[in-house]
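All protein chains but one are shown at their positions in the complex.
Let's turn to chain A:
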Amino acid sequence: MRLLSLLVAIFLSLPLAAAELAYDLQPRQIAADTWLLEGSTENFAASNGGNIVNVAFIVTEAGVVLIDTGISKRYGEALRAAIGRVTERPIVLVINTHHHPDHVFGNQAFSDVPIASLARTRELLAEQGGAFADNMYRLLGDWMRGTEVLLPGETLEPGVREIGGHRLQLLAFSGHTGADLAIFDQTTGVLFAADLVFYQRALTTPQTPGLDVWLSDLEALEKLPYTLLVPGHGPVATGREPFAQMRDYLGWLDGLLRAAVAEGQDMNEAMRAPIPERFAAISLTRFELIRTVSHLYPKYEAQVFQRVDAGE
C-alpha cells in the first residue's frame, strides 16, 4: 500500500518535473510590415526566462529582416516559429544591434541565415560572449540550455541599404557598449534605437565608453524624422518622450557621480544616493545605480584625484 501511494505521488509529480520551459512570443504589428516582440522591463530572472528585450522584424518583399535574436537558443527558436506564423517569406537578414547577450544569444536558431553586425560588435562578442554566457546560465538556468555564442558572419557598414522595398538607414554609435547600431526605416518612419534608448527601464552601463558619449549619440539620433520609436527595452513611443527621459536620466547620473567624487564620497555612499521622484516610473533604478557606480566610479574619481606619491 505504501509503495502504491509512493508510485502515485511520483506519477502526480511527473508532469511538473517534465514541464517544458516555453516563451510565449506574440508578435504585434506596430507599423506597415513591422512587428514587435516586446519584452518585460524586469531584470533577467528564471521567472521571465530572460525575455526582457524588444525584438522586431520587418516583412519586406524580399523577405524578413530580423533585428536582434533574444536571450537564448530556446528564445531564438520560439522567435523563428512566431515569425513563421506571421509570414511565409524567408528570413533574409538577421541584424545584431550590439553584443549584449539579450540581443544575440538567439543567433543559433538562424545559423542558416546571414547574421550581420558592426565589425566592432563581432569583436566585442568574441571577447566577452563567454563571460556573458556563464552569467546568463547562472541567472536563467535551464532556459539557457544549449545556448552558445554564434558570432555574426557579416559586417554592416553605416549607410542606407535597400531591402525588398524598405530603405534602411544604418547608423553606427558607441554610447551604450562601444559599438551600437541603430536602424531607421525611411520607408515606414520606424526608428529601431536598440539599447541607445531605454524607456521606463533604467539604462545599463557595463560597457559604456562614457555617459557624455552616450548623450551626444542621442543628440544625433533624436534628429531623425521618425514617427515611431522602438527602444531596446520598454514600450514604443510616437513622440520624443523617450529621448527626454534618456537625456534627463543620463544627465542626472553624470551629475550625481561628479558631485559624489567632488565631495569625497565613497562608493557605497554614491550607491545609496536618493533617486529623484520624477524617475519613479522607471523600473530598476536602484539596481542599475548600484551597477553604474561599480562600473564608472573609478573614472570619475580620476577626475578629482591627483598624484600624491613622492614618485612624481
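Keep this in mind: a contact is a pair of C-beta atoms (placed from the backbone, for glycine too) under 8 Å apart; a residue touches a chain by one contact, two chains touch by 3 or more; residues count from 1.
By definition in this document, contacts and distances are computed from a predicted model.
Taking the options "FAD binding domain-containing protein", "Sulfur-oxidizing protein SoxY", "NADH-quinone oxidoreductase subunit F" or "Dimethyl sulfoxide reductase anchor subunit" in turn, only "Sulfur-oxidizing protein SoxY" matches the UniProt protein name of the chain that is not displayed. The omitted chain makes contact with just one of the residues A:R89, A:R161 or A:H295: A:H295. Summary of contacts with the chain left out: across A:Q26, A:S111, A:N135 or A:T238, the touching residue is A:N135.
Chain A residues in contact with the hidden partner, per the touch definition given at the top, are 135, 138, 206, 263-264, 266-269, 271-272, 290-291, 294-295, 298, 301-302, 304-312.
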